[in-house]
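A single protein chain has been omitted; all remaining protein chains appear in their positions.
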Amino acid sequence: MIEQMQRTDLAVELQEDLSDKEILAGVHVSTQVNEDNDIKETKILIDSPEGAESFGKPMGTYITIESEELRLGDEEYHEPMSQVLYKHLVNMIGGATKILVAGLGNRAVTPDALGPYVVDNLYITRHLIREELLDNVYDISAIAPGVMAQTGVETQELLRAVVHETKPDLLIVIDALAAMNSDRLNKTIQLSDSGIAPGSGVGNHRKAITEESMGVKVIAIGVPTVISVPAIIEDAMDMMLEAFGRNGMREAIEEFTDEERYELASEMVKPYLARMYVTPKNIDEAMKRISYTISEAINHLHHSYI
Amino acid sequence: MIEQMQRTDLAVELQEDLSDKEILAGVHVSTQVNEDNDIKETKILIDSPEGAESFGKPMGTYITIESEELRLGDEEYHEPMSQVLYKHLVNMIGGATKILVAGLGNRAVTPDALGPYVVDNLYITRHLIREELLDNVYDISAIAPGVMAQTGVETQELLRAVVHETKPDLLIVIDALAAMNSDRLNKTIQLSDSGIAPGSGVGNHRKAITEESMGVKVIAIGVPTVISVPAIIEDAMDMMLEAFGRNGMREAIEEFTDEERYELASEMVKPYLARMYVTPKNIDEAMKRISYTISEAINHLHHSYI
Amino acid sequence: MIEQMQRTDLAVELQEDLSDKEILAGVHVSTQVNEDNDIKETKILIDSPEGAESFGKPMGTYITIESEELRLGDEEYHEPMSQVLYKHLVNMIGGATKILVAGLGNRAVTPDALGPYVVDNLYITRHLIREELLDNVYDISAIAPGVMAQTGVETQELLRAVVHETKPDLLIVIDALAAMNSDRLNKTIQLSDSGIAPGSGVGNHRKAITEESMGVKVIAIGVPTVISVPAIIEDAMDMMLEAFGRNGMREAIEEFTDEERYELASEMVKPYLARMYVTPKNIDEAMKRISYTISEAINHLHHSYI
Partner (left out) sequence: MIEQMQRTDLAVELQEDLSDKEILAGVHVSTQVNEDNDIKETKILIDSPEGAESFGKPMGTYITIESEELRLGDEEYHEPMSQVLYKHLVNMIGGATKILVAGLGNRAVTPDALGPYVVDNLYITRHLIREELLDNVYDISAIAPGVMAQTGVETQELLRAVVHETKPDLLIVIDALAAMNSDRLNKTIQLSDSGIAPGSGVGNHRKAITEESMGVKVIAIGVPTVISVPAIIEDAMDMMLEAFGRNGMREAIEEFTDEERYELASEMVKPYLARMYVTPKNIDEAMKRISYTISEAINHLHHSYI
């Protein structure tokens, strides 16, 4: 759900903000690039409260899968991405077999429709298992709860109610994210076991969807589909300073931290612009392709059941 | 949700099956036609268990609003229908002010999309009231829970969970219905305070959505959008007998009750045909118009709040 | 476009009506079943005006691909069907390289949305070739012209205009069809090189889409997604006669030709029922799967270009 936009929802972008030598206690980063298919996987493990505090994300594992090709739209490219996502997903799921998938977001706003689109293509089995028409498969149920403007109910409330009633072992939430770097739009998938825990931002009415609030383990799968307006402004700011600044101002700004620069950009933005987002013109094709990549990874679980 | 199809979901059609002189104890019928706008209102009150048993519907009030014009699609015709529905709705709602509206059915199958389409056009206020942006209006929330093939979860389970979490005073369920008489398709609205209580039909996995199962009062608004295949066959049976029967067979069949005739027709239908429905070719236009008529009636509640 | 429904749009069903020994001059039938994947292919070649007259279809080649599995919905089953369709398609296309695909039908009515859904998933290249961003691929353009109730314009007029303006070598039209036998719904693909030539039925306002009317070769790809109400009645008639008829009537009817029986059934059906269709409740899943099977077959053309 694209509601209150963070500077970035991607752990990998926070990590890039760190200077090369900077090492945060409790934050462990490893990267691998598969030469064959040009897929880059970054794993960020935050294993202490200090790490969470300094890094700016809750404790947990954040896996980012990136592929230039996913964005370019090669017809057959979704398969390797889907396989890599599946591999990490199986690993995170562990022994859970009763899985509720929640496709967050607004089906009627293209870049926010990722979650509902994924749910549309899932192979649902819970009712078939209960009617004894199937066995030896994962027990998959799914819901696309809509957004608060459509339902009047917070997503967290709805999911808590459904989890309480249907008692899955695990909740997978699929959501559209905001990135800072437009290079990552629609080509990056982030998988994490820390749920969705929106920052403490003023005006944030969407509450956390985490193991703590839900009572079951929560895995989040997200794809950046939009950039916030302040991130765009921040991006332009550098170029403006490059272009004009010769006289102290530029140096002053360069001493700012990334967070301070984002706040500066946010202040430059008129209030209504904070309720806007930036998205590519061909977002419809991107959403179709990426949602299919994710739903295929989840559907592939049925092949692995023992 | 068009799942297990009854002979008819309309109380008014059951009532028509009765012969003129037949009077059922505990079943009270009154009819009124508004000459101005050609809208016919039929009220059937079932006020004893015996009435429910003999009539074949749970105790409660069933109001049917019919209009030739609604079906014909006059551009401005939705207004009188909407007004009449609103009038009965306000009456049934009584003092309830916190209302959850559930749009049942499958958005991806046109004649089953009535509920989701109504929800799409509601004016939702629950979140605005909670954020203190609005007051002195009905507290409206809404959900389109999808169907079991999409979610793996029974509609009843999902609604019970949401009712338990959000604690409305009243649940309004909107659903597509089956009629026997194709004259009624897409031109009749049925309103009842007995919830949705599918018959005891074998294989019916959709459990009742009633005050008893939900814990709050339930009002059902339904529109017949399909006919079941057996009802079509039954219809044709009369004409076949008319055409061919000169020899005892016809008389034998004419002694059957309506229920027996429907069962006979059902047996004639191959099993897979029972999972099919009959619907008009212009069902898309009908659904748009009727869902708008209903959503306008519900939205009009906000004008009546004291 | 499901407008004026024929008894059947499938050549293979007309062929089945023939008694075993019946041989029509100018009609050549061959059948093959692939044991590996259980796909049955029937090729009907009508090569003389007499054959067309007696068979009831225009001269040309009609290939029917049937698979039990396609209907059952095995997740991976679309691939063999798609391959078989592709094989026949390449063959029929011959040397044509500039192809306009027209997805007929009404996107807003689920069983009529086959054509628009196929178009949604095609890999379109015409504009990329013209901008010199691509070469050595088929030049594919596509249109979903909607139905007359939405546009006010006959499909034939719209297509003729677009063909005249964009000058393709070949027009492929995708359309939802009516079958008589519900066993064939959503599991059969018919490919023909005779275009779409609706019968001479009274009231048929959709004119032919053929090489003659379009000025370019026309290939039609169709899938039966509905049954007409009279076909259902005709189906039930046998069972009724079986059940009741012991006295001459049954024998009388058995002497009727299939065409006469259909007309009898049509007369039994009240007029408004002729504007209705019969379709399965899970038509949404079927449409998604089948449209994907067809779009993949067309997209696969790009791999075969020399």
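The chains carry the letters A, B and C, assigned in the order they are written, with residues numbered from 1 in each.
Everything below uses one rule, namely that a residue touches a chain if its C-beta (ideal position, glycine included) is under 8 Å from a C-beta of that chain, and two chains touch if they have at least 3 such contacts.
The structure displayed is predicted, hence computed values, not measured ones.
**Q** Which residue, C:D17, C:D47, C:E154 or C:E211, contacts the hidden chain when the whole complex is considered?
**A** The one listed residue touching the chain not shown is C:E154.
**Q** Pick out which of A:V109, A:L134 or A:A208 touches the chain that's been left out of the picture.
**A** A:V109
**Q** Using the document's definition of touch, tell me which of A:M59, A:M237 or A:I290 contacts the absent chain.
**A** A:M237
**Q** Please identify, in ascending order, the residues of chain C that touch the omitted chain?
**A** 119-120, 124-128, 131, 139-146, 148-154, 157-158, 160-162, 164-166, 205
**Q** Footprint of the hidden chain on chain A, which residues?
**A** Residues of chain A in touch with the missing chain: 2-3, 106, 108-110, 112, 149, 182-183, 227, 229, 232-233, 235-237, 239-240, 243-245, 247, 249, 253, 265, 268-270, 272-273, 275-285.
Quick note on the criterion: only the chains that are shown with their structure count from here on.
**Q** Could you work out which chain's C-alpha centre is the most distant one from the centre of chain B?
**A** Centroid comparison gives A as the farthest chain from chain B.
**Q** Once the Cα atoms of chain A and chain C are superposed, what angle does the rotation have, between 0 and 180 degrees and to the nearest 5?
**A** Fitting chain A to chain C on C-alpha atoms yields 180 degrees.
**Q** If you average the CA atoms of chain A and of chain B, how far apart do the two points sit, in angstrom?
**A** Result: the chain centres lie 41 Å from each other.
**Q** What's the distance between the Cα centroids of chain B and chain C, rounded to whole Å?
**A** Each chain's C-alpha centroid was found; their separation is 35 Å.
**Q** Can you list the residues of chain A that touch 2 or more other chains?
**A** As it turns out, chain A has no residue touching two or more other chains.
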